[in-house]
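Sharing a structure here in structure tokens format.
Here the complex is missing a single protein chain, while all its other protein chains stay put.
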Amino acid sequence: MTHPTHLPYGGIPTFARAPLVDPSGDWHADVAALGIPFDIALGFRPGARFAPRALREASLRSVPPFTGLDGITRLAGVTFADAGDVVLPSLEPELAHDRITEAARQVRSRCRLPVFLGGDHSVSYPLLQAFDDVEALHVVQLDAHLDFTDVRNDTRWSNSSPFRRAAEALPNLFHISTIGLRGLRFDPEAVAAARARGHTLTEMREVDADFIGVLEGLPMGQNVYLSIDVDGFDPAVIPGTSSPEPDGLSYAQGAALMAATARRNHIVGLDLVELAPNLDPSGRSELLMARLIMETLCAVWEGEA
Amino acid sequence: MTHPTHLPYGGIPTFARAPLVDPSGDWHADVAALGIPFDIALGFRPGARFAPRALREASLRSVPPFTGLDGITRLAGVTFADAGDVVLPSLEPELAHDRITEAARQVRSRCRLPVFLGGDHSVSYPLLQAFDDVEALHVVQLDAHLDFTDVRNDTRWSNSSPFRRAAEALPNLFHISTIGLRGLRFDPEAVAAARARGHTLTEMREVDADFIGVLEGLPMGQNVYLSIDVDGFDPAVIPGTSSPEPDGLSYAQGAALMAATARRNHIVGLDLVELAPNLDPSGRSELLMARLIMETLCAVWEGEA
Amino acid sequence: MTHPTHLPYGGIPTFARAPLVDPSGDWHADVAALGIPFDIALGFRPGARFAPRALREASLRSVPPFTGLDGITRLAGVTFADAGDVVLPSLEPELAHDRITEAARQVRSRCRLPVFLGGDHSVSYPLLQAFDDVEALHVVQLDAHLDFTDVRNDTRWSNSSPFRRAAEALPNLFHISTIGLRGLRFDPEAVAAARARGHTLTEMREVDADFIGVLEGLPMGQNVYLSIDVDGFDPAVIPGTSSPEPDGLSYAQGAALMAATARRNHIVGLDLVELAPNLDPSGRSELLMARLIMETLCAVWEGEA
Amino acid sequence: MTHPTHLPYGGIPTFARAPLVDPSGDWHADVAALGIPFDIALGFRPGARFAPRALREASLRSVPPFTGLDGITRLAGVTFADAGDVVLPSLEPELAHDRITEAARQVRSRCRLPVFLGGDHSVSYPLLQAFDDVEALHVVQLDAHLDFTDVRNDTRWSNSSPFRRAAEALPNLFHISTIGLRGLRFDPEAVAAARARGHTLTEMREVDADFIGVLEGLPMGQNVYLSIDVDGFDPAVIPGTSSPEPDGLSYAQGAALMAATARRNHIVGLDLVELAPNLDPSGRSELLMARLIMETLCAVWEGEA
Amino acid sequence: MTHPTHLPYGGIPTFARAPLVDPSGDWHADVAALGIPFDIALGFRPGARFAPRALREASLRSVPPFTGLDGITRLAGVTFADAGDVVLPSLEPELAHDRITEAARQVRSRCRLPVFLGGDHSVSYPLLQAFDDVEALHVVQLDAHLDFTDVRNDTRWSNSSPFRRAAEALPNLFHISTIGLRGLRFDPEAVAAARARGHTLTEMREVDADFIGVLEGLPMGQNVYLSIDVDGFDPAVIPGTSSPEPDGLSYAQGAALMAATARRNHIVGLDLVELAPNLDPSGRSELLMARLIMETLCAVWEGEA
Partner (left out) sequence: MTHPTHLPYGGIPTFARAPLVDPSGDWHADVAALGIPFDIALGFRPGARFAPRALREASLRSVPPFTGLDGITRLAGVTFADAGDVVLPSLEPELAHDRITEAARQVRSRCRLPVFLGGDHSVSYPLLQAFDDVEALHVVQLDAHLDFTDVRNDTRWSNSSPFRRAAEALPNLFHISTIGLRGLRFDPEAVAAARARGHTLTEMREVDADFIGVLEGLPMGQNVYLSIDVDGFDPAVIPGTSSPEPDGLSYAQGAALMAATARRNHIVGLDLVELAPNLDPSGRSELLMARLIMETLCAVWEGEA
């Protein structure tokens, strides 16, 4: 007889039913989740503030370990913790950044791999600041947009600018690979700046035309931070996002890109941002994105095995 | 300078931000919440399975203590715990009942006042079984319906029957006062059975016609279990419920009835049932019902002061 | 042992689980429902085309007979039939009118009381044409609006004009009592025309100020056609309607007005219009309005007993 | 001049506007629909109880016969009946099973091909019991999940177990082909049991990699029962389901698989399950699934021609 | 023959179909609308950024002049302009404040009465700054909450603090009357500060107990700025708001309070804030609040007549 377990809608929704810990407490885990319910830096349809909670709830349908149809069991023995959400101020971006960076540092120091549940994409900047000691840090970004704009609508801290700010602040931020780019309009200055830094800009059309080539062009053997903007996916797949762009990644493409990156590199952190659960009454956006995180974790531990 | 606190959408949603405890663990609190995400016994529109989580989230806007406009601070020093949800089976009602009763007993033995977050109304039967040792137990039930039917649609365990089953099983269940009754159709056998037991059946028209009289007719000095079916309220006030009936309680009426009952009696337990958050996109149903629980708790502690 | 019955979401949704009949078939019933899924004559938010189906589904929670808490059984022995929906054209208002009138005549000739499930309020005009033989026909209309406008947005057939057209076409249309009037704006020409005909215009403020007086002022001993525009009700009570007006009837007020009218007069027909189920995700609008029809039928048969 | 016909939102929603019959009545039809509004055996998001009604409404946009762009007319002369829904109890699974099996037997004996409108997937077990006399019965199952688990969350009757129970109960259940399998987690015991029985487990990746091969590997010349779990489809295509899994079947793939199976075999029955219309406000889930049933019927009659 | 006019869903949605003007342009009107789509200062559920557009659309059902059932025509000859929305930055509160104040000054100087369409309640602070020259400025605030908190969640600029900031910044801000106060929790420091300044704090219970008394206690003969927080209304009436509080104003109460204030004083400006149209799928929240603005304008011009 097995121990009874909750149905997915039962129980307090910590990430993957992990024990709830304090970021500054005395604990250690292989994987630790930290939520950043912050969405005042986006410029269109809010709701990403509700994503950490939605992702935790959705994660309860995908609690490891996982035995596949192939009989292989994944993430067995990998330990999880949930460090809750960063305690955020209203409105004060710089204070919010400090708190995010501090909590991320605390969590990072207590786990093998922190998983950050955003939040709009602006949070990647303070999150990356917690990785300022990583040698030759690579960012692999799934995204329809470049997010390398200097100033948008009079602010330097919007969800269009996280990697610009990070590139300025972090001398160790060696490279950014952005995959899934598409759309009618780009900020020419941002594109030029990213190209001047040598970033790898992979358009969605390249993903569709030569997926093997794109996989082979992923970084290898690097210290990689994964930043998953859910608008990298096709809006038919993930409708719950502020600024959908058509003709994006299928789930399989996105999952394969994340898994391949994870297997080939040393993953130091992962964020998932721009999920707006309020815009998808079907609920599949958070269910699929919670599963994406789990599949990526499977690949990290495969890569490490 | 004050300690920073979460905005309502931040943090892991335990009830009123109480520490998460195991029902069988080593803890004590004044108030302890226990969720029962069970709704397969209702006969119309499901969703009450999602209510424990929705009520916890909504409770984050109403975390005690509360200082009123009158300057009085309520629930200061009252301690809270959240015992999570009962781990429920799929489909097996008797096993579900056993688990609910067992968890309720565990929680009850560790706190002054357990707060049960339903679930459909059928859960009141196994919950009341955890109070089989209370002398001369009175139930005060806010409800549009009697819920004293013997058999409905071929089952004895539906949300139409919890008090019938409890009356059969619990010799100590001395009296039931049902307030808010209304509707086109009643089960004559159930009405006769309730009247034969001497239950107090208070129609909504009496509440509207003579509210003071109804308040004065509430039990006094008894051991009372409060059972709040949210369809006791007007559906304009609480739209999120399976079986709305027009012309129900205003929030103020319901809150006053609960507070008066709490002040005049010894409250041994409280459940809130039949909340279907999926039927109210405005979200006010859970926000108001979480506040109702808090206001009732305020009255309990005022009564005890 | 009783015969097993459907839960409300089970079974083919005919009105009150009545047998489905053809309007021109060989049948007779006390009450017969006819749906008119027509809403192209309204000028704001469509959806009333979905009301006949929604009302039938909602009626399955209120299937007579009804035994009240008072022990009295209502509508026992009263037979029901469902004549389906009028087969309507797209776009051709005059053809639609002819079909509506013809089906209404057929249904009327086969039942004691036809219940018409609208549709926007424009359908009351062709429905009333099926009552051109009723002596001294009185209409009692629950409505926020007068619906006596001559031409609106270039058409004479909109949902603002049904009673104007009926007054022109039907010499036997003796009187109209409109109850629940309110709003910022009225068509002065329509008000003057209604007053010139001696219509009784009862404002919502009179209903609130002197409900007994309004009840006493209802027609008595007349041949009455009831026309219930759901926007007569407060939008907090019935949110699912195209053009809500604040401070309308409570359910109890509306039900009492309909019941009193039914008891004091000979009711020849009843329509319920302007219900837009798509605008109320809580579903209470159709549930309450299906019950209102049933309560009105109870009063008709009480009045006749 | 043609006979006027209803628009899709007009008329009582029987399946494909078929006459409504009693399962035990005196009738015969080529195709007969039977609804099973039962969803208490699923473990996540309810709503499949509403699917029979939603599928009937959606079928009104796809009423045969169908003349294609190719000028060929399909399903001409094929007769339809709608046997309504099984009258189900609340909560009592075994009684529900008995009623489902009995109604399915009655319908089956009166038609060439019964179409069962679920309900969650647990209903396939009692439905298959009505086919215990079919020689060498093959099941072809479209599904993301195996549904061959012995016990899930303490019950043997959940929507994870229908085929396990059927395999135990029906000696004539010769083979099961499951197509569309995918996901992070499988029940190893269930996979082993299915493989031990020689079931054909076709993963979604095989469908994508070699669709022709999968089509060619379908059974041929067998007595086949089709069981369509709508989560076999991609959630972008069919969002209205309890447990979506990414990277599923396109509509075209699913329809081609069903049509090919229908043309190559003798189809004895068909069920469509796990449709949750409440989770898809766009309404396309039921519209597409009603059409899928019709396309499959076209292929059955083509196969038989 | 009359000039054809748009149905409410037709035409570009300027406020009351007024001409669109530039705040700094060469125009003059009696009433001018200015939108402030800013909601990053609220602490719970966003959406007020969408309110200016929703209110404009809703205003198209209430375009003056208005002839009532009483035959009186209101707002005839009163001219309207729509000055569009303030061009706001992302995230930069001080810059946003400057822009809001500047636009409000521009609009104010070009019209008799500016109507400000918020936005969350934080915008009242920069709006009031545009009235720093008004002698003995009185604010009459409809609100469930005091909004006089010094610091909330680490910021001084949230929607809990607009009147605190205004009181600090504006020596001419003579008095604040807040009507509709209710709720479990108040900030004691804020209450003390408001009382120390002599503010009139009118609880909802006073409104219900002695409405005439509250009306008579309204300011008279003053320069009044009206600030309507829609959560002053009951959430059954106006569900579309971030932070609903039960037992609020009926529409009639709120409209009467605004009209009485308008008739007895000189109204210098009006804002309507905290409307979240995304939280009310019925759409009645914006329809009623647009009408409330119009009714208040009627009273202003009656008062001036």
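So that you can tell them apart, the chains are marked A, B, C, D and E in the order they are listed, and the count of residues begins at 1 in each.
Here is the rule we use: a contact is a pair of C-beta atoms (placed from the backbone, for glycine too) under 8 Å apart; a residue touches a chain by one contact, two chains touch by 3 or more.
All values reported here derive from a predicted model rather than from experimental measurement.
Peer 1: Taking the whole complex into account, name the chains on display that the unshown chain touches.
Peer 2: A, C, D, E
Peer 1: So which of C:22, C:70 or C:92 would be touching the chain we can't see?
Peer 2: That would be C:92, which touches the missing chain.
Peer 1: Out of A:6, A:45, A:121 or A:199, which is the one that touches the chain we can't see?
Peer 2: Answering carefully, the residue with contact to the hidden chain is A:45.
Peer 1: Residues of chain E in contact with the chain that isn't shown?
Peer 2: Within chain E, the residues touching the omitted chain are 4-7, 9-14, 20, 35, 37, 49-50, 52-53, 56-57, 82, 84-90, 99.
Peer 1: Residue-wise, where is chain D in contact with the chain that is not depicted?
Peer 2: So the residues of chain D touching the unseen chain are 4-5, 7-9, 61-62, 66-69, 71, 74, 234, 236-237, 250-252, 255, 281-284, 287-288, 291, 294-295, 298.
Peer 1: Which parts of chain C face the unshown chain closely enough to count as touching?
Peer 2: Touch set of chain C with respect to the missing chain: 39-43, 46-47, 49, 88-93, 95, 152-155, 157-158, 278.
Everything that follows uses one rule, which is that only the chains that are shown with their structure count from here on.
Peer 1: To get from chain B to chain D along touching chains, fewest steps?
Peer 2: Counted as steps through touching chains, the separation is 1.
Peer 1: Based on mean C-alpha positions, I'd like to know which chain lies farthest from chain D.
Peer 2: Of all chains, E has its centre farthest from that of chain D.
Peer 1: In whole angstrom, what separates the CA-based centres of chain C and chain D?
Peer 2: 40
Peer 1: Could you grab the centroid distance between chain A and chain C? Build each centroid from C-alpha atoms only and quote it in angstrom.
Peer 2: Whole-Å distance between the two chain centres: 55.
Peer 1: Based only on mean CA positions, could you tell me how far chain B sits from chain C in angstrom?
Peer 2: Using C-alpha averages as centres, the distance is 38 Å.
Peer 1: Two-or-more-chain contact residues of chain E, please, as numbers and ranges.
Peer 2: 43, 153-154, 236, 281
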